[in-house]
Structure formats: structure tokens, C-alpha cells
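Note that one protein chain of the assembly has been removed; the remaining protein chains are unaltered in position.
Note that the chains take the letters A and B in the order they are written out, and that residue 1 is the start of every chain.
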Amino acid sequence: MVELFTVGETIRDTKAPGGPIQEQWEARRFGAKLINPANRRKLSVIIVGTGLAGASAAATLGEAGYQVKSFCYQDSPRRAHSIAAQGGINAAKDYRNDGDSIRRLFYDTVKGGDYRSRESNVYRLAEVSSAIIDQCVAQGVPFARDYGGLLDTRSFGGVQVSRTFYARGQTGQQLLLGAYQALERQVAAGTVEVHTRHEMLDLIVIDGKARGIVVRDMVTGALETHVADAVVLASGGYSNVYHLSTNAVGCNTTATWRAHRKGALFANPCFTQIHPTCIPVSGEHQSKLTLMSESLRNDGRIWVPKEAGDGRDPREIPDGDRDYYLERQYPAFGNLVPRDVASRAAKNQCDAGRGVGPGGRGVYLDFADATARLGRAAIEEKYGNLFDMYHKITDEDPYQVPMRIYPAVHYTMGGLWVDYDLESSIPGLFVVGEANFSDHGANRLGASALMQGLADGYFILPNTINDYFVKNPSTEAIDASHPEAVKAVDAVRARINTFLTINGARSVDSFHKELGAIVWEYCGMERNAEGLQHALGLIGALRDEFWTNVKVTGANEELNQTLERAGRVADFFELAELMCIDAFHRLESCGSHFRTESQTDDGEALRVDDDFAYVAAWEFTGDNSPPKLRKESLEYHNVKLTQRSYK
Amino acid sequence: MNVTLRIWRQHDRHAAGRMVSYGVESISPDMSFLEMLDVLNEQLTAAGDDPVAFDNDCREGICGMCSLVINGIAHGPEELTASCQLYMRHFTDGDTIDIEPWRSPSFPILRDLIVDRSAFDRIIQAGGYISAPTGAAPDAAAMLVPKKDADRAFDAATCIGCGACVAACPNGSAMLFTGAKATHLGALPQGQLERNSRALAMVNQHDAEGFGGCTEIGECTAVCPVGIPLDMISRLNGDVLSALRDNTT
Partner (left out) sequence: MSTMSTATAPLEYNYTYEEHLSLLLARCPDRSYGEDMVVSNGAGQRSRALRSSASLHAAMAVSGLIMVLFLLAHMYGNLKIFEGREAFDGYSGYLREVGEPLLPRVGALWIIRVVLLICVLVHIYAAFTLWHRSRSATAGKGGWRYETTKNRRGVQRSYASFTMRWGGVIVGLFVIYHLLHLSADYIAPGGASPSPYQRMVNGFSIWWVVLSYVIALIALGFHLRHGVWSAFASLGANSSVARRRGLNQLATVVALLILVGFLIPPLVIFAGWVR
């Protein structure tokens, strides 16, 4: 067998300062060199992506006086997919006097991540969480309030404190609009230039430092070179490698993958989070999945018919013929077990033929008991909007018929490797938000994604990037005529021409669907060595077919959505292979990553700290050459490693 | 089910456009409207034709990117529903469905069903924000906000910026979009200091972009996928008038 990967040097320096964990961020900020405001005007930053992390970073760096260029593929920065986050944002405010603290948020996040995240980063995240809420309120984010006019909070994702701030079911939208407005304010002030409908297609690295990007104007097809003193990627996660996910259909890995190919390490790609309460697939035509808040599990009971293939109307199946499998398997937590456990249990039921709905890919989430207990009005009050959404999509009334749910990919913890300064392994390339790997380990806690995106953009990056500028003064003025820039543009142009000249027989979407099905099957909720190797074979073959048989219509010099998708899918192929290799090498179950070979006697995830307490950062070594594994070992001085148990 | 589509095709912003008919067969009623267009595009690609370009992203009704006028109604026949959340079960076998882009001189057509809505970004740039530099914020609990004001601000802030209000307005006005932002920020205590200047700057930018005035017809609010109410325009009108009376702005 060909070697799947090689092992390289261990990563030693993460730039996290030593000392007590609660003093590290202050120490780092004090240690970072500062720049005189007059000199900031001479420094330029490119920011790719305008979600929570990208927009907040652009606004803040613009306010600080840097020249910022911001890019997004949508028609406005406000469309970024952060907008779809429903639940809320965590902050260690302890407004409820319920025992919350920075330390507890830190502890919950490390534990929730199943001890695969870096302590120093997570502690800092918890530390700045409070300031995020302050900032957002000042911007006019209309968080929920109680009748006394104070901010309301709720308990979220199974934690015991009430630390989640929210704006009905649209917290992401409200936070993003706050950041977007701050960004547009800077556009008016002349410090930020926004380039919408521009997609980054390559990174320009000069003398080992990130100095610019190649973008395609998605309206005219023109390839443009933009240079700067530093580049920030805030381009989000890669859930769409599965084709069907809760991400927007345009979300892609191209920016991060192109940077990876230019030398940035890609960390923990196999850590992908699956959300248990999504609306099931209704047929072949499905283009995306819709998530419903997992708060539904607070009152709904999950079950499947005991008999495989029981086709009766769910209301006619008596209790005795139903299997409330979560309540049976996990009597202590019942329907409230963590996301990954609930997801895997649903998959197992469906694999055993007991699934319901189209294709047998679904389980019931039943509110009949809750309605009898609390009354329909109470259910409507709590879940009315979710029920309406479900009704609109499925045409079934959940007040009458049990909902059908199925897990779907929702967030990716993996991403480009960054150090404590959020700088990747390419100097001058910073990565923020979901695009980096940093804070969530092997599993993300509910309501932590919004927190991390805004922490990175508002408070962390603006306090670390200055140190890079001071220590790496640009010695020569660079423009689009620099040989490295020209080379990058030529490579992008050649790739586009290849897509347009293959003129095969299959559409881009058909490849994406097939790729997604493979990754979902073998690198989804459960992985094992055999399946992953099989998947690698399938992906390789499909990738070869893609490059000889894909059909991309039209030309480059026009608005061409097929061409846009072709580039994204081509990068997903390469990422999918790395995901499978990463999943293959990590022979343990941790967080979202469940290896069937590593489980306890009663079928629970078995973490192997002795062998795998490290970040797996992968180095690109060439197109037909196995990636190189660079380990960053994780040491825990402030929390004690424990094995999860929900029995 | 089988449907006939009549779709506006226009190669780029300088080209002339026209309606073109296509037949789409074996559509499932459980498909979303955009998934039905995906099926059409697969057909067109297989035949070597250019697929129909249309804006879409989240496909769950929140990003505001999708923008189709379906049978003359912005976002189609269902109330409180964006194009991406519209399902084919609301149509019947054999229907002819007309699909056009938002039509407004302030939203130039870029290709087929895609328009340029950057005018909305510029209205926000003019004043659709509260000036709160990062790091300067007081503790979030330092300011109490009455629940009804917070709820009102939230209702206004749910605007997804899709532009359906402009597409539906017989006057081509964007006052519902502008009014929603003015109401969101103006309902909160944090937004009071800039309330007057914001109203003037946003209304001026609104006009400068070429949008028409509001004659209170209400088509905008009827097609709005999130149900922004008409009173938010009145709120903005009131803000403009009080700003004009205040000679310090």
C-alpha cells in the first residue's frame, strides 16, 4: 500500500507566553510592539470574508487607521453565512449570579472540545467574551431583554449556567449586522475598501511572507492582484465538502485550501460537527439542509418504530411499538445527550432499517407528550417559529404529526493552523473565525462559534497583528508586476482555462453530490480504517474523472456561476482526501470524531490521550505526494482530562 | 409535475434582454423553487447552454441574496417567504411561471436574474450605524433598555436587505429598507445621539441612489419576506421632519 502520509517535525513554538494562564493574554498584549497611529496609515491589510470574524476585524483595523481591503463573494458583506446562526452567543458575564466565571467558560469549552484544543487560546476566548457583549450592545444589537430592561440570558447546549445572550432565534443575523454596520461606517470614513462579488483564488507569497491575493471579479471575470502588508483569511468553514450541510450553498474552502497549498498548515480537518436536529433530506434534488435549534430536544421525545419497515402513520403506532432509544440507552441524560451522541444514535437506528420518512433517513421528534403536559399554547410560545419553519419546508404540521429529524453537518472545528497570535505557518497570513482551527478542539459547544468569530475580529487580531508589522517591515514596495504575483495570476488563469476546455459530459453539481455522498458515508458520523481507505480510493477516482469529464459552460469573461462552482468543487476534492487521511491517522474517538475501532464495551467513544493529545497540522507537499503530519502536542496544566460519560 | 418557465435572460448589464421559455419535467412538489431552477440548469448544462444565473446563498431565508419576481410578485405567491423558502407544492402541474429579476434602475441587472444591490450598502454607509469604536463600550448592563423598545428594534433589525420592497413598489422606493434601519437604531437609547443626522443622511442617500418616494401604498410590506411593517417608513418620515426642525443638525 502507498503511504498515506509522512510525519514531519513537531511544532514547538505557538507564541503563547508562559506564566499563569490568566496573565498570558495581558502579557502578550504588553509584549506586542505598538505602531504609532500616523504610521498605521502606511500599512495595508487584506481581509477575505465578511462574516463575524472578517467584518469585525475589518471594522476594527479600519478604525485603528490601517488601510483595509475587504473581499467577499456575495453581493454585500451582510450576506455572509454567520447571518444564519440561530441560538446565541456565550459570555462569562455572570449576570445571573449562577456561579459562572471566565474559568468556568474556559473549562466548559476545553471539556466540550474533548481536550483537543489549546488551553491558552481557550482561556483568552473566555476572557474577552464579556467585552464582546459590551461592544455589540453599544453598536445597537437588539439582544433579548427582560421586563426590567436588563439583558436576558439562557442556558444552552447542556451547560449548567445561563450565559447565552440571544436575539430571538436570529442572534447571528443581529451580530453580523452590527459588525457589517461598523464595517460600512469605516467604508464611509475611507479606511476600508469593500470588494463584493470577488472571490479569492490564490495567495501571493513573496520571500516566505503573505503579501497579497489573486481574486476574480465575479461579474466581469477579470483576474486582479491585490497586494498588502498582511493577509487575513476569514473565509469560514468547509462543511460543504459534504455537499449537503446547513451552510450556505456558496460556502467553500478555496481561500483556505489555496493558502494551504502555499504552505499554511491545515489542522484537524476531520473534526466536523454534526447537528442532530435538522430537517431530513426529501429527495435527490436536495441542495441544502436546514437546521432547527436543538432546544427542541428539551421537550420533544425522540423515537423510532421498534419494527424495521413499520410503515404506519406515527400517530397510530402505540407506545409499546415505539423505541425511545435515547431514553433507553442514556437514562440520565435521555434526549439531551450531546450533539454527537444523539447524531450517531439516530444514524445507527436508520442503518438498522428503523428510520422513517423518505429513504428511511429520519427519526421522530414527538411533542405529543409535551403538548399534553404543558398545553399547546406553551409549546407554541416556546417553539412556534421552529414549528412554522418545519411546516413550511415539509408541509407537515408538527402540532399534529411528529417531526422528522436527521443529523447534518453544521460546523467544522478544523481549519488552518494558527499560533497564539492567530498567525498561520506562513508569516503575515492570519486566520480568524471558523477558518482557523483554534478554540473548539474536537467538538464545539453551542453558542461558541459567534463568540469566537467576534473575539478574533474585534479583540485578538487587532492586538497581535501590530507585532507582526513592527517585526516584519516591508522592505520593498510590491505591485502586481512582481514575478511571484504574475506567476500566481498565470496559474489561476491556466486553471480556469483547464476547466473551460475539458468540455466533458458531467455537470459540476453531479460531481459535488457524489463527492459529498462519499465523504458523508465514510468520513461522517462514524469512521473506520477500512471505510476511510475505501473512500480515498473513491475520491481519487472521482477526482480524476472530474478533471477529464467535467462540463463547464460559458467563458471566463462573464458572470459564470458554473465556473465559480467548478473551482470550489476541485478544491473540495483535495480537502476531502486530507480529511480522510486525518481521520484515518487519528485512531481514537474524540468529540465529533468517532472511530468504530476505538469504543468502550458499551459502545461509547474512547479517547486515547497517551497517543493523540495533539493537534494534527498537515503540511502540503505537492500534488501527488503524501501530506506531512506536524504535531503540536497539547498540554493541560489547568484542567484535568476526564473521559465523557452520559450513561 | 411539469411546468413551463418563462425566464428573463440578459447576458450582461449592457445587453438587451428578453423572456425565454423552458420546459421542466418531473418536478417534485417537495423541491424548493431554487432547487427546481437547479434542475433546469442541469438540463441546460447537459445541452451545452448557459445556465440561468440567479443569486442565492443560504437557502434558508435569512441572507437576503435570493431575488426573484415570480409571476409579477417579488419572492412569489407565499406570504412572509423568500424565494428560497418557496416550495413547488404551491404551484400546479402544467403551470406557466414567469421569472424576472428585481426591476429598478438603481439595481442594474448584471446577468439574467442577478442585480446589483450595492445601493443598499451605500445607504447604510451614509448613516445606518451607531458610532461605537471597538473597545470603547461601557458594560452592557450599564444601560437599561425597555423591553418594548428592544423588541421594536429587533423587529426592525430583522430586515434581510433583499430589496423585494423596491421590486414591488410602484414608485421604486426603498423607504421600507431605509425606514427599517432608522427604526432599529432609533428605537434604542444607544441610537439617540445620531438619530437626526442618521435620518437625514440615509434619506439623502436613498434619493441620490435614484429610488422613488413613498406614497404609502403598502406593496413593499406585503411582499417583505420578514414582514417589516409600513409604520417603519412613517417613523423615518417623522425623524426626518424633526431633524429638519432641529437646526443644530
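Methods note: contacts are C-beta pairs under 8 Å (C-beta built on N, C-alpha and C of every residue); 3 or more make two chains touch, one makes a residue touch a chain.
A quick note: this is a predicted structure, and the numbers were derived from the prediction, not measured.
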Omitted-chain contact residue, chosen from B:E42, B:D98 or B:D139: B:D98
Selected residue (touches chain absent from view) among B:G64, B:G172, B:G191 or B:P225: B:G172
Residue ranges of subunit B at the interface with the undisplayed chain: 6, 8, 10, 13-17, 19, 69, 71-73, 98, 100, 103-106, 108-109, 122, 125-127, 168-173, 175, 197, 200-201, 203-219, 222-223, 229-231, 233-244, 247, 249
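Please note the rule applied: only the chains that are shown with their structure count from here on.
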Centre distance in Å when subunit A and subunit B are each reduced to the mean of their C-alpha atoms: 27
List of subunit A residues in touch with subunit B within their complex: 56, 59-60, 63, 74-81, 83-84, 93, 95, 131, 133-140, 142-151, 167-168, 170, 173-174, 177, 180-182, 184-185, 187-188, 194, 196, 219, 246, 248-250, 282-283, 285-288, 290, 392-395, 458-459, 462, 507, 509-510, 551, 553-554, 558-559, 561-562
Footprint of subunit A on subunit B - complex, ascending: 11-12, 28-32, 34-36, 38-39, 42, 44-46, 48-51, 53, 55-60, 62-65, 81, 85, 87, 89, 110-111, 114, 116-118, 120-121, 124-126, 128-141, 143-147, 150-151, 153-154, 157-158, 160-161, 184-185, 188, 190-191
